[in-house]
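Supplied in structure tokens, the structure appears directly below.
The complex is shown incomplete by one protein chain, all other protein chains being positioned as in the whole.
Lettered A, B and C in written order, each chain numbered from 1.
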Amino acid sequence: MRAIVRSFDMRGPEDCSALAAAFADGSLDPRRVVAILGKTEGNGCVNDFTRGYATLAMKLAIAGATGETPADVGERVALVMSGGTEGGLNPHMTVFASADDAAPPRAGIKRLAMGAGFTRDFAPGEIGRQAQIELTARAVRDAMRAAGIADARDVHYVQVKCPLLTAERIASADVVTHDTYESMGYSRGASALGVALALGEIASCPPDGSVCADWNLHSGVASTSAGIELLRNEVMVLGNSDAWSGDLAIAHRVMKDGIDAPALWGALADLGIDGKHQLDDAARAKLVAVLAKAEPPRTGRIRGRRHIMWDDSDINATRHARALVGGTLAGIAGDTRLFVSGGAEHQGPDGGGPVAAIARVS
Amino acid sequence: MRAIVRSFDMRGPEDCSALAAAFADGSLDPRRVVAILGKTEGNGCVNDFTRGYATLAMKLAIAGATGETPADVGERVALVMSGGTEGGLNPHMTVFASADDAAPPRAGIKRLAMGAGFTRDFAPGEIGRQAQIELTARAVRDAMRAAGIADARDVHYVQVKCPLLTAERIASADVVTHDTYESMGYSRGASALGVALALGEIASCPPDGSVCADWNLHSGVASTSAGIELLRNEVMVLGNSDAWSGDLAIAHRVMKDGIDAPALWGALADLGIDGKHQLDDAARAKLVAVLAKAEPPRTGRIRGRRHIMWDDSDINATRHARALVGGTLAGIAGDTRLFVSGGAEHQGPDGGGPVAAIARVS
Amino acid sequence: MRAIVRSFDMRGPEDCSALAAAFADGSLDPRRVVAILGKTEGNGCVNDFTRGYATLAMKLAIAGATGETPADVGERVALVMSGGTEGGLNPHMTVFASADDAAPPRAGIKRLAMGAGFTRDFAPGEIGRQAQIELTARAVRDAMRAAGIADARDVHYVQVKCPLLTAERIASADVVTHDTYESMGYSRGASALGVALALGEIASCPPDGSVCADWNLHSGVASTSAGIELLRNEVMVLGNSDAWSGDLAIAHRVMKDGIDAPALWGALADLGIDGKHQLDDAARAKLVAVLAKAEPPRTGRIRGRRHIMWDDSDINATRHARALVGGTLAGIAGDTRLFVSGGAEHQGPDGGGPVAAIARVS
Partner (left out) sequence: MRAIVRSFDMRGPEDCSALAAAFADGSLDPRRVVAILGKTEGNGCVNDFTRGYATLAMKLAIAGATGETPADVGERVALVMSGGTEGGLNPHMTVFASADDAAPPRAGIKRLAMGAGFTRDFAPGEIGRQAQIELTARAVRDAMRAAGIADARDVHYVQVKCPLLTAERIASADVVTHDTYESMGYSRGASALGVALALGEIASCPPDGSVCADWNLHSGVASTSAGIELLRNEVMVLGNSDAWSGDLAIAHRVMKDGIDAPALWGALADLGIDGKHQLDDAARAKLVAVLAKAEPPRTGRIRGRRHIMWDDSDINATRHARALVGGTLAGIAGDTRLFVSGGAEHQGPDGGGPVAAIARVS
């Protein structure tokens, strides 16, 4: 078995024409799609309906190709839409699928491996609390098992899509916050701590009250994203495993802040890609995907300089942060097709976040 | 005579406390301030009053130190505020001043030189048309003369602050556009063509109708910025001249798009600064200022990938562009204190723009 | 035959649960739905995908109830989503359907009548020009015929949904404007002039160049709305006809500006509803729907007072205008469930627009 990673431009949140074309020409088997990561062009905040719209369109496109119902597709495939293509970021989808490989895995050679896991739907009162952490950890372990990864050190990226609290959900329960926008942070934070718990980055489930409070706790590989369109957590683990063949591998680093260019250069070096000021054409041809988290520093400063992300009431802080990290990484890659997701609570240190690269390594 | 370039953090548009402190401790002579470039934290668009607010505060601060009236300060000093610190950009001011130097200029050694020029107030109907181009060109030549620069090739950056049309000004005259936001582009574009005309980048003043239409015409060193708070153009020329001494010099490149990292690396190389992935501490200590323009490509694409800057009705296109270029350059410099100004009409090619660096070179 | 008008709250753009419930309980026949007017909670501007999302969800809901394909539903039913619920406006859908009536129409008694019409898809170059005007007029006449309305004076509201130009569509053709946001105005304006042409409000099709230029030309009953999710014009005519029975009727006035409260009071009086400061409960119970257009005055003033709608680069002018008109009308109705649609180019005088009310009149 080998991993397939394909990216397609989207002309709008609903645009699955390139995906459908790949199904139609046989280059992608719709039944073996494991997950789709999408960058949609909404605001990435509470009222970003582009995520739900893209998710619905993708379900319809896959169902149209396989004969499944859209609901069945949603059960089987992790559809993780992250809103916000600020700066120059390219609205696109990256499809993760598996395929049979003529060549069997070679002993000691680890290649890109993937697996999905899901929690049950959360009650509003569980968001941002222990229930969300523990159930997420269980889903991460399920996903590792599905990916054939036994060692936590072989996990390089764990994407989690999680719910948020709307005004209506808030009114219905005892909840961790009464602010819809804040609830996204609590949900992302608890999900990240679930990843950390599963991978042994933290020793035990922290008590209620730790989420978005005890910033010493964090994961170096979690990437979590909140959306209005779901009620459960959807998990996709990416790593390297000798149970998989093919020519793809993944590596990661933790960006210490939003301008930490050396972090991506480091992950690229692990994959055998070097460069000086910007990737040249040959190096860029090997690069298949870049996945990163963005977060404004709570200190109000980046390397001592004041930034205005938290004080801007016209543009949300996460939108600024995605734009910044998008620019930093695009300057290196020479490409704006980057999956930069906002809201890195408990994902890397304050103001920083994980960055992973997938490349052809044959 | 030598050039002094000093930057100060601003805690808000009105914050001149660091400037006043530099006047008070004698490290900066308020009577020899030639210009201040400020990045303020407004939206950089029509209703950005942070520019006018900062300008008023600076006039009061300088007047308080020199005993001049605020109006006199405004006549003497080019106060060029550019709104918009999207992404992680640092709200700051960079003060350009002159000082006497014990050591006289050395033959054949060119150092950072500066000079200011001004047009008269424009009538609303002159914005974006030949009158603005020609009067700007005249002001650029005045400024070169003031800077002691005879050869246009020694000019590396020309900052112009220019007016815009408000709804009220539009109603009063036959104007080039009835859209306030569009008027900013026409004013910036005509101002840039004025720079190109002065420096011989274009042979003659193009006919009315060329501004924001004939994109073949452009300047490689102009940086123009529109604001509601003035009615004339204010010009500052920066270049190298053997009439000046000191340890500062300036270089520039033209970014071909918003992710053209090699452009800044090239300008840095001209100043003797090299690096691989990001400037190290020693190199960063030499870097004094980075000045750049940002512009979304009219094609709707960056290196073939769709971007959404023009289709976003929540965040103006120039705001996205500043965030993108800010990220690209901050990743190189390891610093967010960058003067990135939006709206690069006729300033470099479509979607690109000039970038200049000032560094200690002794 | 009688008209049925039912409104349902929407918890999000995709929420058709109340619609599906009405289908399920038999109170609404999905096969006899003529049109749905929806107020969705997007920005109502270029990148408002809530309109397309709601449209897709409604197609799926109706198709699920009738066994049609979603595409067939789209051909048969006019789905007119208007984005933007600024101020306190309620996201909702209003369903227009027909039903058989035991009681036949009574001679001389006119009741609410409705009919739909459609143009073919427009090429990008036809938007905002004569082709769009003339084909819209033809679709309006088709819709009047379908509604059983012969006299133009019995037409009180004509809703048109029309396309816009995206950056991609602009690049592909000779188009009326290169600004995506402006293209919405051209499309709405040409569509309104098509209504005026069909109803004899203007004598002949005005020449290219009149749209968004000759403001003397306008319709007093057109309501046009632009969206990214369609390429043709979709028309729904509402009026009174003695071919229809039931207990509903419609009336309208033209608001001269956004605070013209007496206009709605006048339309209500035509329907036998009176009141003083705000409708009382009995009067409100008779009121079934309010449909209005909103537009910022180009003069920059409302009754001599400056407004800032055109100078605000953070919030689009149409968003301010919808909020204003929504407040004016909600204060009268004591209800925020109002269909207030932005962009009233050639729909009523500058800064004003039509307002229609539907009420039970038995």
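One rule holds for everything that comes next: a contact is a pair of C-beta atoms (placed from the backbone, for glycine too) under 8 Å apart; a residue touches a chain by one contact, two chains touch by 3 or more.
Just so you know, these numbers come straight off a predicted model, no measurement behind them.
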Option from B:D29, B:D72 or B:E168 whose C-beta touches the chain left out: B:E168
Residue among C:R2, C:H307 or C:H346 touching the omitted chain: C:H307
Touch list for subunit A against the chain that is not drawn: 43, 45-48, 166-168, 171, 178-182, 298-300, 306, 308, 310-314, 316
Touching residues on subunit B - with respect to the absent chain: 11-14, 41-42, 47, 49-50, 52-53, 56-57, 168, 228, 314
For subunit C, residues in touch with the removed chain: 9-11, 41, 43, 85-92, 258-259, 261-262, 265, 276-278, 296, 302-303, 305-309, 311-312, 314-315, 319-321, 323-332, 334-337
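In the analysis below, only the chains that are shown with their structure count from here on.
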Separation of subunit B from subunit C, taking each centre as the mean of its C-alpha atoms, in whole Å: 46
Length of the line joining the C-alpha centres of subunit A and subunit B, rounded to whole Å: 38
Per-residue overlap in subunit A, given as positions that touch at least 2 other chains: 11, 41, 314
